[in-house]
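In this view, the complex is presented without one of its protein chains, the others remaining in place.
Chain nomenclature is as follows: A, B and C, assigned in order of appearance, with residue numbering initiated at 1 for each chain independently.
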Amino acid sequence: MKAQRVEMFVCPSAAPADTSGLQALADAGKIRPDTLVALVGKTDGTGFHDDWGRIWADAALRDWTARFLGVPTDEVAKHVIFVLSGGCPGVITPHIAAVTRQWVEVAEPAGDKRLVVGRAGSDAIAPEEVGRMGMMRKVAAATHEAMTDAGITEPKDVHLVMVKVPGLTVASIRDAESRGHTVVSHDLTFGPEGAGSYANDAAALGVAMALGEVPESKLSDDVVRRDWDLYSEVAMTSSGGEKRHGEVVVFGNSSASVSPLVIGHSVTKDFIDAQGVRDALRSAGLQFNDGLPDESDLDRLVHVFAKSVIPGSDVVRGQHITLLDDHNAYQIGKALGGMLVASVTGRTTNYVSGGERNSHQGPPGGNIVAAVVRVG
Amino acid sequence: MKAQRVEMFVCPSAAPADTSGLQALADAGKIRPDTLVALVGKTDGTGFHDDWGRIWADAALRDWTARFLGVPTDEVAKHVIFVLSGGCPGVITPHIAAVTRQWVEVAEPAGDKRLVVGRAGSDAIAPEEVGRMGMMRKVAAATHEAMTDAGITEPKDVHLVMVKVPGLTVASIRDAESRGHTVVSHDLTFGPEGAGSYANDAAALGVAMALGEVPESKLSDDVVRRDWDLYSEVAMTSSGGEKRHGEVVVFGNSSASVSPLVIGHSVTKDFIDAQGVRDALRSAGLQFNDGLPDESDLDRLVHVFAKSVIPGSDVVRGQHITLLDDHNAYQIGKALGGMLVASVTGRTTNYVSGGERNSHQGPPGGNIVAAVVRVG
Amino acid sequence: MKAQRVEMFVCPSAAPADTSGLQALADAGKIRPDTLVALVGKTDGTGFHDDWGRIWADAALRDWTARFLGVPTDEVAKHVIFVLSGGCPGVITPHIAAVTRQWVEVAEPAGDKRLVVGRAGSDAIAPEEVGRMGMMRKVAAATHEAMTDAGITEPKDVHLVMVKVPGLTVASIRDAESRGHTVVSHDLTFGPEGAGSYANDAAALGVAMALGEVPESKLSDDVVRRDWDLYSEVAMTSSGGEKRHGEVVVFGNSSASVSPLVIGHSVTKDFIDAQGVRDALRSAGLQFNDGLPDESDLDRLVHVFAKSVIPGSDVVRGQHITLLDDHNAYQIGKALGGMLVASVTGRTTNYVSGGERNSHQGPPGGNIVAAVVRVG
Partner (left out) sequence: MKAQRVEMFVCPSAAPADTSGLQALADAGKIRPDTLVALVGKTDGTGFHDDWGRIWADAALRDWTARFLGVPTDEVAKHVIFVLSGGCPGVITPHIAAVTRQWVEVAEPAGDKRLVVGRAGSDAIAPEEVGRMGMMRKVAAATHEAMTDAGITEPKDVHLVMVKVPGLTVASIRDAESRGHTVVSHDLTFGPEGAGSYANDAAALGVAMALGEVPESKLSDDVVRRDWDLYSEVAMTSSGGEKRHGEVVVFGNSSASVSPLVIGHSVTKDFIDAQGVRDALRSAGLQFNDGLPDESDLDRLVHVFAKSVIPGSDVVRGQHITLLDDHNAYQIGKALGGMLVASVTGRTTNYVSGGERNSHQGPPGGNIVAAVVRVG
């Protein structure tokens, strides 16, 4: 039978256009044109709407990948999924994680489940679909397609679904309205009524629909950013104005895998819940005492993916916080998630996206954390 | 013999001028005009130079205290030391900690050392002395005076010295220069060459001088914000433009105390070192497993005081962070310290000040954490 | 017959709680408890949601006014209308304009029309009415009442209607939702879908309804921040979370006035239209050449009131601007209006509020400017 062998390599980036880490992996033969399936990263910059760091990183990485694969730049997306999340405030080191997948022939399924990955692009998502059912359905379809690609049939084996969807821009709103459509919001920020938040949240509900976390009958345009009891525990979504299609990468465990890696996940119960981060590491098989992994544990911890969505309530464990009234809440909220994860992992190369207020990613007030651990 | 009995009460503040928590303590007889010695707090607002939240809080608390003590407002400072630190970004709940001290007659020294407090105001510090030897010497003298007031003779029994000193303002710079003096900086921020940073750091070196952590012979105007090997492990300093005098509060343990409280301290080794926070809690006698105190531990944890100074290096545990190039580094840096502490204490009412870049408060890259625990 | 005699005095403020300018006016007999009708000002601070400068100024001015009038603080609003707009970025000097009104007996109407003022408070506006028809109707009713109080019957004689209405806060949203109501937005900012913007705009449409600028039949919840062809040319509105009632001040000219002042207004055609500012000054009777009033002109120019709403389009005179994608657009947009006015008036004590994106205050892309000139 065919089994996957998945690897993940984390390269810090000195600047948005820095591809030297990828080149070193290529030179060492660790990534090959026929094995590279995804690039997932955090890019240097503010993370705001006019953060050119992320746009530049996207352009530079696509150029590099096109040369690496020997295909035209506009065909890169057919071969490799890009999920770049902008903004590294605080203690989040800009980095790119390269994910490779090989298919190997094995005699029988392994005794334990190991990491598999699958990916899919969605149909084009029009500006008027952003943040609405149209986006949910297209993301759900792509999630199913990505699970099939990963060889996962049981939703419980899915531990992380990364989705990147189109946001809105001044230009795309103009386009939609010129064709007689409305858009979900004219606010281009990630504030509570911002288009970026609606896009991220419809994408999360699309994942929840695909995995059966929320029945389709409960979903409609009206529940987005209104009914917080509907959510996914494994969807990490982000959005950018320059995209036209959704991109989905599913990570899970399967017995049809000979990967040396395992993935696990958990959720934090609130914004300061370091225990939730520990739970995620332990769910992937990492053992440690007194709250902190030691150096040998860290050698086995390949990567952590976490969201840092700001809670909808200004009360944390019974006390008032001022974050919701803060002009810089988006950036500070993301930075705080970076610290929460780093305070447990003891390192700064963690993938942490977020900053938006309230989300269908994770339960109300809490956030999703996934961890990849080396076992082989 | 006379022994101190010190108590500390933490009141969350709903707004800068909120004195309802103090009033409730007064109504309950927990603080009395003859026992109140210090108000130490974090005030709602941005923490920037034009943060009126802190100024308003200062005015409102002084008014309340004047009425409480039955003295004119401009005499409040003779009776009660105010240390208000502006800016509660992220997960720092605005609050006021009221410190009381009674003198009681006891037969003999206690078997173990308990919390004592002492305080002193410095001589007036002129704008031209801010961030220089003049400020250091006046702070050192006030620190000695406060130790005497606390009944502490051994520097090792001092676990926290909170100092508030004058900063510079457009007006005070004009004043100094009109009298033919220079000032340490024309930059009114807390950036690397900002007057706020120089003020905080000269104050810290003043404490280090008083406690013998740095010999006076090594100190001069030139070492301030230059020779980072000179520092205090217990000085937490802040500065504000409206002040003319330094204010010093010393916290330590003494056998001439019957307080139900004990204080301890530690330092973090770098910006993400949650272990340093745990060490501080344990040094004050709190025991807990797996990195987090449980609810009964938290019942005993009265308060945590921490600095969150941004490191001078852009490398944390071998990886590059972008914080030093961030326009919002001051606010984000303070917020990150708040998260580091809250991730361990499991609550948000922690005193965390900071945001300045590099400091003589604590070792290079690390920060000071002190904890007060109830034992009686 | 009875005629009004209205005066306006502009006092710069050194700090939010600075009432020394008002006290000096009181000491000089220029304002009296029975003549003071309105305090209109710009307060020091960021203008953001957590700008305590405005809240403090409001508290301090109410306290002062209560003492001045000899009434309890909570009755001040019955006698004097407060319109305080927070945020003085750039070249806007914090200041308070005191408006007085006397009634004098005259033999016959004056030959020319002079300044009159009228004011009214609206009924309480619930959180669920903010930004919706409920707010419009209550503001319209209060505008009619204020016109009657001013003795103005013709809408064309109204040149400025200042309105301050309640905004939304975390607490007031919770209140509305606990009573089973929805609110117009959960976004507490002044962004395109922010509650602050909806509040300001419903208030503007309320004025437009009252003055017949927009027929009531065209108004509904749905047009707010959607149909920009509906607007007022004289409404300047702002909102703050702490208010429960709307406050309206109408300024216009009437022949039943012996004031030494005249008011006029104009609108700018776009965001850089200095000519619109000149037109406003000239409409109030100020003559000057080469674009700038000279010193004797300035002696006669008592005050300028202007909005600085950010355009909904990212194109100004055919060229792209990046302001709409800027995280600091609110503050920068307000600052730019301050510069546009100051570049014409040649001074910085101008009342300029704004920063919100798109508005029913003034035509699409343009802003309202009113000027008060001394003629007597």
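Assume a contact is a pair of C-beta atoms (placed from the backbone, for glycine too) under 8 Å apart; a residue touches a chain by one contact, two chains touch by 3 or more.
Here the structure is a predicted model, which means the values were calculated and not measured.
K.L.:
Could you list, sorted by label, every displayed chain in contact with the chain left out?
P.N.:
A, B, C
K.L.:
With the missing chain put back, one of C:Thr19, C:Ser239, C:Thr349 or C:Asn367 would touch it. Which one?
P.N.:
Residue touching the chain left out of view: C:Thr349.
K.L.:
Can you name the residues of subunit B that touch the chain not displayed here?
P.N.:
46, 48-50, 170, 185-189, 191-194, 225, 314, 322, 324-327
K.L.:
Where does subunit C touch the missing chain, residue by residue?
P.N.:
12, 14, 44, 46, 88-94, 271-272, 274-275, 278, 289-292, 316-317, 319-323, 326, 328, 331-333, 335-336, 338-340, 342-344, 346-349
K.L.:
Suppose we count only contacts with the excluded chain; which residues of subunit A make the list?
P.N.:
Against the left-out chain, subunit A lists 15-17, 44-46, 50-53, 55-56, 59.
As a convention for this text, only the chains that are shown with their structure count from here on.
K.L.:
Go ahead and name the chain pair joined by the largest number of contacting C-beta pairs.
P.N.:
Per-pair contact counts point to A-B as the maximum.
K.L.:
Same or different for subunit A and subunit B, where same means more than half of the interface numbers show up on both copies?
P.N.:
Here the answer is same, because the shared fraction of interface numbers exceeds one half.
K.L.:
In whole angstrom, what separates the CA-based centres of subunit B and subunit C?
P.N.:
43
K.L.:
Taking each chain's centre as the mean of its CA atoms, how far is subunit A from subunit B in angstrom?
P.N.:
Taking the mean C-alpha position of each chain, the two centres sit 40 Å apart.
K.L.:
Residues touching two or more other chains, restricted to subunit C: which are they?
P.N.:
As it turns out, subunit C has residues touching two or more other chains at 46, 50.
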